[in-house]
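Note that this complex is displayed minus one protein chain, with the remaining chains in position.
Per-chain residue numbering starts at 1, and chain names A, B and C are given in the order in which the chains are listed.
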Amino acid sequence: MTVRFAETDAQGVVHNANYLVWFELARVAYLAEHTDGYQALRDQGIEALVIESHVRYRIPARFDDRLRIHARVRDVRGARFRYEYAVTRGDELIADGWTQHACVEAATFRPTRIPPALRAAIVRAESSS
Amino acid sequence: MTVRFAETDAQGVVHNANYLVWFELARVAYLAEHTDGYQALRDQGIEALVIESHVRYRIPARFDDRLRIHARVRDVRGARFRYEYAVTRGDELIADGWTQHACVEAATFRPTRIPPALRAAIVRAESSS
Amino acid sequence: MTVRFAETDAQGVVHNANYLVWFELARVAYLAEHTDGYQALRDQGIEALVIESHVRYRIPARFDDRLRIHARVRDVRGARFRYEYAVTRGDELIADGWTQHACVEAATFRPTRIPPALRAAIVRAESSS
Partner (left out) sequence: MTVRFAETDAQGVVHNANYLVWFELARVAYLAEHTDGYQALRDQGIEALVIESHVRYRIPARFDDRLRIHARVRDVRGARFRYEYAVTRGDELIADGWTQHACVEAATFRPTRIPPALRAAIVRAESSS
């Protein structure tokens, strides 16, 4: 992906909150590649809430930089799972981080186990990579 | 309101898209002051969609500027109404604009007439100002 | 481009302010395709400020929609020029609009004529399309 001008701030670099938006893009792409997609999960009445996030900003990213966001899933258990990310620009590591997620019923926001099909798809994706 | 650092961009001034967010803040404040509030409207199963927006950016706004957003409603008819805005910094006019709205049923996004109580509240607010 | 989850709001559709961010993406892509790019303009000490914007929202866009943003330039004169946009999803027109721009010196924000090379590149791009 390419850094948007709207993602910069008056420091001339990307605002720190946007990395969490990029992490989300990587999650959506991950689900699209390895499962039926995020919308399919939502159509089952399930949301995957972000319950914790962590970002280390190593090198400031700038407007028009071409970046790659790498994502993998770790620690799938019960209602919870974790994504780990690395943001790279060519050979440079721009940032890394992780987000912890909990599956909930969309209507009540009550915790619910990860749907078995999703769990199986994640296991398949991670064992082949 | 005070300009947020996250609302600036690498030009060092506020990014143009944020004025539409500010217009929305003014709408929410308007409804809170003169009616039962925006959430009450949503609780009735009605959404007020933005169907057109217009902004004139006259003077760039900067981080930490203290601004006022003035809003009034015009042209209430059927499902539609229009807000007009002025953004000021002290005596200066920073920007002005308007947004055109249509009431829809939240479930179907089908047009629906403005609820009579809302319409009456708007007429009352505008005739007293 | 694909609609980001972060671009939606609690109405379940894309928040109206994001269309102005998309218009900017189209401008950056236009400059990258037809000129030396937006950063080159900034490196000359010139900014192209948005001085007016207009959007008509015709059909709500939703998470994960694949959209195209079409842009063309009109009315190049002195320091000013105008972009016109259409946002489409397959055959549907989701939104259209325009933005009016003024070239300024980045240091002083004083109006300055459009650089001749940029003007020539725009004329070339528009006559061939």
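The rule is simple: contacts are C-beta pairs under 8 Å (C-beta built on N, C-alpha and C of every residue); 3 or more make two chains touch, one makes a residue touch a chain.
Bear in mind that the values here come from a model prediction, so they are computed numbers and not experimental data.
Contact with the omitted chain, checked across A:E33, A:E52, A:D75 or A:E92, is made by A:E52. Only one of the listed residues, A:L20, A:A40 or A:V76, touches the absent chain: A:L20. One chain of the complex is left out; on chain C, the residues touching it are 5-6, 8-10, 12-13, 15, 17, 62-63. Within chain A, the residues in touch with the undisplayed chain are 11, 16-18, 20-21, 24, 47, 49-58, 60, 99, 106, 109.
Contact between chain B and the unshown chain involves residues 4-6, 21, 24-25, 28, 37-39, 63-64.
As a convention for this text, only the chains that are shown with their structure count from here on.
Averaging Cα coordinates per chain and for the whole protein, the chain whose average falls nearest the overall one is C.
One inter-chain figure worth recording: chain B and chain C are separated by 23 Å, centre to centre, where each centre is the mean of the chain's CA atoms. If you average the Cα atoms of chain A and of chain C, the two centres end up 28 Å apart.
Separating the CA-averaged centres of chain A and chain B is a span of 33 Å. For chain A, residues touching at least two other chains, in rising order: 5-6, 63.
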